[in-house]
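Just one protein chain is left out here, and the rest sit where they should.
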Amino acid sequence: MARVSLVWLERPGLEGLAPELVARAAGVELDRGGLLEAAVVSGPQAAAPPGLKGRLLGKPVVWLDLALEVGGGDDALRLARAALAVARAAGRAALGTLPPVYAPQPAQNVLVAGAGLAALSAAQEEAALGHPVLLATPFDAAHVPGQDDDPQEVSLLAARLPAQVELAPGTELTELTGAAGGFRARLAGPQGAGWQSFGAVVLAPPGQWASSCEAPGLDPALTQPVWQLRVQEVSGPPDGWLYAAVLAGTARPLTADSFARALRAALALAERPRVQVVLLYSEARVASDHGERLFRQCRQAGVLATRVAPGGLAVREGGRELAWPDPLLGQEMELAPDLIITADQARAARPAFLDNRLLWPSWESLVPDNPRFSGGRSSRTGLYILGALRGTAPGAARRVEAADAAAEMHERLAGKLVPMPVVRDKICARCLTCVRTCPHGVPRHVVDSIHCAPAGCLACGVCAAECPAQAIAPPGWSNPEMFAGLQRALALAAEPRLVLFACQNSALAAAGELSAGGHAWPAGLVINPVVCAGRVGEHLIMKALELGARAVLVAGCHEGNCRSVTGNLRSRLRAGQCSRTLGRLGLAPESVQFLHLASNQPRVLAQAVAQMAARALEG
Amino acid sequence: MKALMFLGCTVPVRNLNYELSARKVAARLGLELVDDPALACCGFPLKGTDQAAALTVAARALAQAAEHGLPLVSLCSACAAHLAEAEHRLKADPEAAAAVNERLAGVGLAYRPGVRVTHFMRFLLSEVGLEAIKARMVRDLSGFTFAPHYGCHYLKPSEALEGLDDPEDPQSLARLIQATGARALMHPSLKECCGGGVLGVDEELAGRMAGAKLKELGAAQVTALALVCPFCNVMYEGQQKKIAKSLETKLAVPVVYLTQVLGLGLGMSPEELGLGLNRVKPKELLQAMAG
Amino acid sequence: MRLNDGDPGFKHQVAAEPGGAGLKACFACAACTARCPVAGHLPEYDPRRIIRLTLLGRREEVLASPLIWRCSACYSCAEVCPQQVRFTDVLTAIKNLAARAGCAPPAARAGASLLAKHGRLLPVGEFENEKRAKLGLPAVEERPQDFQRLLGMAPEGREPGEGPA
Partner (left out) sequence: MVNTPPSTPILILGGGVAGLAAAVDLARRGLACTLAEREPALGGRARDFCCKAVSACARCGACRLADLLAEAAARPQITIYTQALATSARPAEGHGWQVELAPAGPAAPLPIGPGQPLPGRVSLAAQAVILAVGPQPFDPAGKSSLGYGRVPGVISALELEARLVQGAWEQRPAPAKLAFIQCVGSRDQSLGRLWCSRVCCGYALRLARLLKASRPDMDIAFFHMDVQDYGRAWEEELAGLRREMRFVRAMPGEVAAGAGGPEVVFALAEGKQMREAFDLVVLSQGLGPPAGAGALAQMFGLARTQDGFLGRAEEPVAAGAAGVFVAGACQGPRSLTESIDHAGLAAAAAAAYVASTKGAGRG
């Protein structure tokens, strides 16, 4: 049984919902007046029963002012659970509003634009979850594989496509924009072009081999890329040897799957009569399935595995001779090959509309190299990018991505509640700051007002923090609500009052671990959970100071780890600006600080908080 | 327990003190060593130029042991390893065994897989056991320090030898020394190669290899270096003076056989154990025994 | 070094010798060289380099090299090799090929002739056996005929048909 107690649950809109029921659903004990370890309090603080305030002092506590929009029933249960999770995690915390406003979305259809293994897998997985899928393929039929796909696997998948998948052959996706409820896509097909709406979009164009350009200047008459090799036609002269050079990562190291393909070619060549294969590589990238076994098989078959430092390969004699320095023998090696095989990497052409800087700052921000964006996810919620376009290895890896994307997509589309920011049109100055800064592409400028695509929103609050007019309320996190929460919490806190804005993806979990381990926080600390550090704008920091906080620490994820791509960086920037402002005002600039943190770095957090407390005591 | 003694070429001519002490120790510990004058050369010296011949010669010894129905026990690490390796290879490769048998038929012998080949020290440990050996000790050698030397073929190739020791972290010889109450010096080069393998082709190189260890031990103040292989003895004892000269240094590292140490512990006299035949005499030890 | 000048068949030939098959598995990690006691005292002796030259087909260079006879056959390399190349065995295969090509140094060939002459590496005669008898050790014998017959060698250690050494 959880060590958190639910002390009080009274809220308009939850009538008929016995506290016991909520408590059971949340897996906690109801308070019977005994010792408290932590608490979730529902209802306004002012209405708290007598004596409760005293009992709560110094305990982890979450104040829940459940928003009126909540429908009750399941929602209330979920909210109670979320609140308890925060209470457990936050340790010594006092906070106002927690949950975002929810707006129900109807189930929607999915566009899969592409062909090959990744596209077919995505269509199949999504259809299996009951969503109507439009599979827009540039080809005449679904079973056309990419160059790097296993054709058998692709035709098998194509043959088993469920009925929910509608095939649009000869159709290209040419434009894509966010829209209320999802995306609008312009599809150009045999019947002409037109816009259609979709709840979610998967981009998975088929992969093509792209030569990795092992060395410039090779004689084209001798040179073939791996995928063009017809090994049956190769054999050595009756009285001697045919030398075949396989270049696998001589210019820059290959990915493991490309290296494996080069190895397979080398092995096939080595097994031909009187063929001496010289495999030139800088790193043996054997991290593919059975890559090491394959590498050893090659050597056993007589392939000369030869290391070349990246860029160390020289091409001479009109591209018919190769030379490189061998550190092992301390001399220059030369080879006049009869055949040169160059390695390839699988790539897909990026559709031109993906370079639309208005919709996403850059490709890297759309598909960041961030562990939270693995498995087909992009920074645009509801937009999934799979396969060669993403740089994924052919085969199983593409099916893995498609399945992951489908499950996440399903939850967004299956009538689940999704958060929704609110833009107050009268205050909005149309400066488009939100359009430019939202990491998820939610706000859009349509006919002189800002419209939001709720399926994309993660409630990170970057828009609200950035909005110079303070016109945006992210779901359940309007500035006045945040201020009120801070005020309540700081009123309870001892001197010196300290505020930690804790990102729920990093600092909140770390704080929770510390609290669970009995960490002694400074008495005046208020831990204020936020969905993303990006929510913490200048006004929030300044408000905390205004309300009596001696120091403010904003803790967000490490660079490159933010679920909102750059929410942490924006937050760091804001904290820096606040600090400078304080300095200009003749106040201590170090009272506002930013900390990069991960959920499993509790000690770093404890240290930073302790330092903050020490500074506050000194000052 | 009975075993067929495999003396090899070097021990019965050059290392009589080793043979003598081993036989004495074996007898004292209740092991019966059977001799067969037909046994000679393990074949190892032929390996570099003609493996097939080396294998055939080894198979000859194995076939002779099979006729006796006894395990083959060698005082020489190289012989033991070569014979064990031959057995290992022939057992795994029936074609090679058939080829060898064709040649052995000419001398009226036949190889059959299953001959146990082992080094004398390993044999002591597996048949008598460390605890039993310890229990038989009558003379306490505490106060003396012996540096055990495992060398190469007592440990390697490990897959052909009985898994008594980890070739990277051998313990068996040190335990035998400790059984006498003496200290075993765990020095860095205890599994180094003596260089005996290249003595024939490059005496200077072999001298450098052995010299490194002798210098190390010279500084370590040991009672003696304790050996279990006649090849190591050639290098560390036989060549010691020469090596000292070529390295332009003074060396006086006493060398004994581990069987002699065991014999002393078992209560035998230095004479019985042939200690008088040792060339770099363990004076400290001899004085103590005399006094 | 021009790879086209090598003999790609050489590595297959070495691999076909008993114990030589491990050669081709080498991926040049140098654990053997690191561990080789000879290399520590003779820097130009480098097991990895010998394997490399063999793989590159430098037949004459390898077989005629005096370095291949510097191996002390201690098996340290074989024990540490992650690819089970067993360099000691590979080198034995190479040395055998060298011996067949007439490249073996006299010291390496001495074993065979001694065996043919005495049936052992060190001759034993009356002097040795007297010494042994004094210590109570049993007599040992020379039986060279066995080895001559077994190995098809002439009494002086030359193979039949071979010219004088």
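The chains carry the letters A, B and C, assigned in the order they are written, with residues numbered from 1 in each.
Keep in mind that, in the parts below, a contact is a pair of C-beta atoms (placed from the backbone, for glycine too) under 8 Å apart; a residue touches a chain by one contact, two chains touch by 3 or more.
All values reported here derive from a predicted model rather than from experimental measurement.
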Among the chains presented, those that the missing one touches
A, B, C
Out of A:Thr137, A:Gln276, A:Ser378 or A:Ser506, only one touches the absent chain, namely A:Ser506
Determine which one of A:Thr342, A:Thr381 or A:Ser599 touches the chain that has been left out.
A:Ser599
Contact with the hidden chain (one of A:Gly312, A:Gly375 or A:Gly576):
A:Gly375
The one residue from A:Asp219, A:Asp404, A:Glu481 or A:Glu538 touching the chain left out of view is A:Asp404
For the chain not shown, which residue from C:Met1, C:Cys29, C:Leu122 or C:Ala139 touches it across the whole complex?
C:Cys29
Where the unshown chain meets chain B, residue by residue:
166-169, 188
Where the missing chain touches chain A, by residue:
25, 78, 81-82, 85, 89, 125, 128-129, 252-253, 255-256, 283-287, 289-293, 296, 327-328, 330, 369-372, 374-375, 391, 396, 399-401, 403-404, 406-408, 410-411, 414, 505-506, 509, 557-561, 596-601, 603
Mind listing the chain C residues that contact the chain we can't see here?
25, 27, 29-36, 39-40, 43-44, 46, 48-49, 76, 79-84
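Keep this in mind: only the chains that are shown with their structure count from here on.
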Listing by label each chain that touches chain A and chain C gives none
Per the C-alpha centroid definition, the whole-Å distance linking chain A and chain C comes out as 62
What whole-Å value do you get for the distance between chain B and chain C if each is reduced to the mean of its CA atoms?
21
Quick check: what residues of chain C touch more than one other chain, meaning two or more?
none
Can you pull out the residues of chain B that are in contact with at least two other chains?
none
In the complex, go through chain C and note every residue touching chain B.
17-19, 37-38, 40-42, 66, 69-76, 78-79, 86, 88, 92-93, 95-96, 99, 104-105, 107-112, 114-115, 119-122, 124, 128, 131-132, 135-143, 146-147, 149-151
Chain C to chain A touching residues, read off their complex
1-4, 8, 11-12, 24-28, 48-49, 52-53, 55-56, 83
The residues of chain B that touch chain C in their complex are 7, 9-10, 12-14, 16, 19-20, 23, 35, 37-38, 40-41, 45-53, 55-57, 60, 81, 89, 96, 103-104, 106-107, 151-153, 156-158, 167-168, 192-193, 195-198, 200-202, 205-206, 208-209, 212, 274
